[in-house]
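Below is one structure; the comments refer to it alone.
One chain of protein is taken out of this complex; the other chains stay put.
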Amino acid sequence: MIALRRFLRTPEAVAGALILAALLAMALSAPWFFPRDPQSIAGPALLRPFQDWTLPLGTDRLGRDVMAGLFHGARASLAVGLAAAAGAILIGAVVGTLAGFAGGLLDEILMRITDAFQTVPGFLLALAFVSVAGPSLATVIVAITLGAWTGPARIARAEVLSIRERDYVAGARVIGMHPLEIAFREILPNALPPVLALSSVIVAAAILTEAALSFLGLGDPNRVTWGGMIAEGRAVLRSAPYLSIIPGVALVLTVLGVYLAGEGLVETSATRRMNA
Amino acid sequence: MTTRLSIGNLGVRYRRDGQGVEALKHVDLDMEAGKCLAVIGESGSGKSTLALAIAGLLPAGTKFDGSIAWPGLGHAPLNGRDIGFVFQDPSASLNPVLPVGEQVAEVARTHLALTWREAFGLATDLLGRVRLPDPEAVARAYPHQLSGGQKQRVAIAAAIAARPSLLIADEATSALDTIVQAEIVALIGRLVTEDSMSLLFISHDIALAAQLADRIAVFRHGRLLEIGETGELLRSPAHSYTRSLIEASFGPAAEERG
Amino acid sequence: MNRALRLIRRRLIGSIAVLLIVITGTFLLLEAAPGDAVDAYVVSVGGDASMIEELRRRWGLDQSAATRFAVYISSLARLDLGHSVAFSRPNLDVILERLPDTLLLMGSATALSFCLGTFLGIVAGSRPGSFRDRFLSIGSLALYAVPGFWLGLVLIVIFSVQLRWLQLGGIETIASGKTGAPRALDIARHLVLPVASLGFIYLALYLRMMRVGMAEVWRMDFVLAARARGIGRRRIVLRHVARNALLPLVTMLGLQSAAMLGGSVVIESVFSVPGLGRLAQEAVAARDTPLLLGIILVSAVLVIAVNLAVDLLYAGLDPRVGSSGEAA
């Protein structure tokens, strides 16, 4: 509760939380407000925004409802962003802690694999993976995860390595604590916070990567995505720029919300630690 | 005897976690020119706050009342020019990515209106004065290439580069082991005599301070407990707290040896 | 420079291991993709069933996976990245033809984002908590949230459609016959928007890192010590605070080279720059997996080279790297 109050004290964090709440509401209420398939024709083509209040943001080249697309697109962005980030942090934490604990040859192998993944541009890897496995929501999530787990892995390993050398871990060994208990009770709980502090950056990057993949036509073809809408609008960029601009603004606000909320969280936990 | 520095009714309050912490309360203290005053205290006694207050280095937002006067100076004291400051941890008080020669030279250049070439020449001389072997080589070295004692010698060279009239040594030897500690104390003593500086020697170790100090001031919980001539204070302390510090520091073995 | 040589040797050994892992990865993706190298060759060059059999045997593709991997490695060792279906030419030729444009784009974007980002970071970080610090901090956060390809489209709408200031498409005016300085100017005019679109997100990143780094360095004891020695504020900001805060940015420069190569895929297709990224998209569209994997391999080599250069730069900036330290 105290943490929540401290979190709400920074205006940036509040703004971020509000944006994310709105986004979540959009994603959850999409099938309720816009029960029709957002890819179906809803009215005349290229209707400008604020002309017809049943289609407040207008329609695209094929007469599809932009507002409906925005709501349904929020689902894809959120789903991909959260799932890919969760996957990346989980894999990264497991690989990093394993490497940090095991040391020696296993550490060397895991770190060279991490290097290899960091050497290949993540977006090219995602491109290759999706083009080999075929575009679907699941492959897009896996593709993004493949390029995003290395950061958490490096940080988790560095934390484990540094904590392993601290006096209190030596103290736990001296009183005869079992190595597994040392790993899970003494080291891991202290190693994870810096990894979790990365999560907002990873969620944001995942949302941006998903948008870029959809923009290139590699998203799930059966879903409306913001990136796909931007690409769709590009064909009429000169005559109807709003078609590309509106979903882009939604994208920017979403990513901004994730960053702001994430910074708020990190700052909250930092002040807590400082007071401790 | 001229007074170098006169502190009147000094009080310092920090804010920490939304609470005010009184670091110093009603401190009156005079420092004479060319003499050494030792300030003794344990953690939380306010002794480092006193040093930072004199050098104007208290963090922003610190409440401050009372007066710090510099009779005979004629202007506000300049850090580096009028006050030399040596910190506790020699590893932390030098920039890790600059050659140590540059860090001594920049002080000389800032305050003595020298060219870089002259400043570097002076820096090399100073590194020799603090008894670092092969000053030319040391000037080109980076902090991580020097031992703790060598780094503290560099920090001392930087502190005296512009020939300040007051040298403040804030726990300047407590991060070092005993042998190096004795060498640094002796070095400070020699430099202070040669340049006729005043010395404010801040320490938790009354035995160590007694080697240099003309007078000793004992601080506790932000207050000046007592002050006196070194020999007098050691022989007959007014407070039982001071007596316990003396006993803990010198110990029975040392008395036996003397 | 014994220190640098030791560093290079250690990094090269590590790089070879990394490259082998990358090659293994591309091999696995190649195996997973439908069709093989012979299909690709026959589609682009032509041939009948007997020739297909013959080629499969000659290239060892009828053998076990281990043999196929050995064949793959040995052809890579001969700098043979296979044959492109889409372009009917060796993959390496196609890739090398497209590489210079991407290097130009990436180099310009890196220079822009690093220099401007560092400069603005110093401006913000020299007075933590001031108005300009907060302004630049929030501004950079907003910029950091903008996807490059969308920024590209917005810039096109503003500068090309509305203001008609800049031309679009490609990296230079085709068949203009320009040489020397006029040609360089022409290329620069074409590059302004793509470089901005690709570089701004990294500009925001470097600005933020510099700002946060400087805030950390300000709290360090050696800065207090420099103040106690009366060093001027300007010198403290530049020589003590910024100099130390710069180090993590240099590390980031290497790490971001891979991300920037990835980002150039979308930016190049937005602006029709005929570079490596655009080629990757064309390869995906044409289902030319061997070409795509060839691009990945070349990118990996490029990233390794950039990181090596960055490591050397870092060793030059941080005297602590590679030294054995004082004896314990």
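Per-chain numbering from 1; labels A, B and C assigned in written order.
Everything that follows uses one rule, which is that contacts are C-beta pairs under 8 Å (C-beta built on N, C-alpha and C of every residue); 3 or more make two chains touch, one makes a residue touch a chain.
To be clear about the criterion, contacts and distances are computed from a predicted model.
Student: Name the omitted chain as UniProt records it, choosing among "Protocatechuate 3,4-dioxygenase", "ABC transporter ATP-binding protein", "Heme exporter protein B" or "Dihydroorotate dehydrogenase".
Tutor: Options "Protocatechuate 3,4-dioxygenase", "ABC transporter ATP-binding protein", "Heme exporter protein B" or "Dihydroorotate dehydrogenase" narrow down to "ABC transporter ATP-binding protein" for the missing chain.
Student: For the chain left off this view, which of A:31, A:189 or A:221 is in contact with it?
Tutor: A:189
Student: Touching the absent chain: which residues on subunit B qualify?
Tutor: On the subunit B side, contact with the omitted chain comes from 42-43, 148, 177-183, 185-187, 189-190, 204-208, 210-212, 230-231, 234, 241, 244-245, 247-258.
Student: Contacts of subunit A with the missing chain: which residues?
Tutor: Answer for subunit A: residues 166-168, 170-178, 186, 189-190, 276 touch the chain left out.
The rule is short, and it goes like this: only the chains that are shown with their structure count from here on.
Student: Give me the two chains with the most inter-chain contact pairs.
Tutor: A-C
Student: Compare the CA centroid of subunit A with every other chain's and tell me the farthest one.
Tutor: Centroid comparison gives B as the farthest chain from subunit A.
Student: As a quick test, compute the distance in whole Å between the mean CA positions of subunit B and subunit C.
Tutor: Centre separation, subunit B to subunit C: 51 Å.
Student: Where the CA atoms of subunit A average out and where those of subunit C average out, how many Å apart are those spots?
Tutor: So the centroids are 22 Å from each other.
Student: Hunt down the residues of subunit C that sit against at least two other chains at once, touch-wise.
Tutor: Within subunit C, no residue touches at least two other chains.
Student: What positions in subunit A touch 2 or more of the other chains?
Tutor: none
Student: Which residues of subunit A touch subunit C in the complex?
Tutor: Touch list, subunit A to subunit C: 12, 112-113, 115-116, 118-125, 127-129, 131-133, 147, 204, 208, 211-212, 215-218, 230, 234, 237-238, 241, 244-245, 248, 251-253, 255-256, 259-260, 263.
Student: In their shared complex, at which residues does subunit B touch subunit C?
Tutor: Counting only subunit B, the residues touching subunit C are 55, 57, 78-81, 83-85, 87, 89, 92-98, 106-107, 110-111, 142, 144-147, 155, 158-159, 161-162.
Student: Would you mind writing out the residues of subunit C in touch with subunit A in their complex?
Tutor: It comes out as residues 14, 17-19, 21-22, 25, 29, 32-33, 138, 141-142, 144-147, 149-150, 153-154, 156-157, 161, 255, 258-259, 261-263, 265-266, 269-270, 280-281, 284-285, 287, 289, 292-293, 295-296, 299-300, 303-304, 307.
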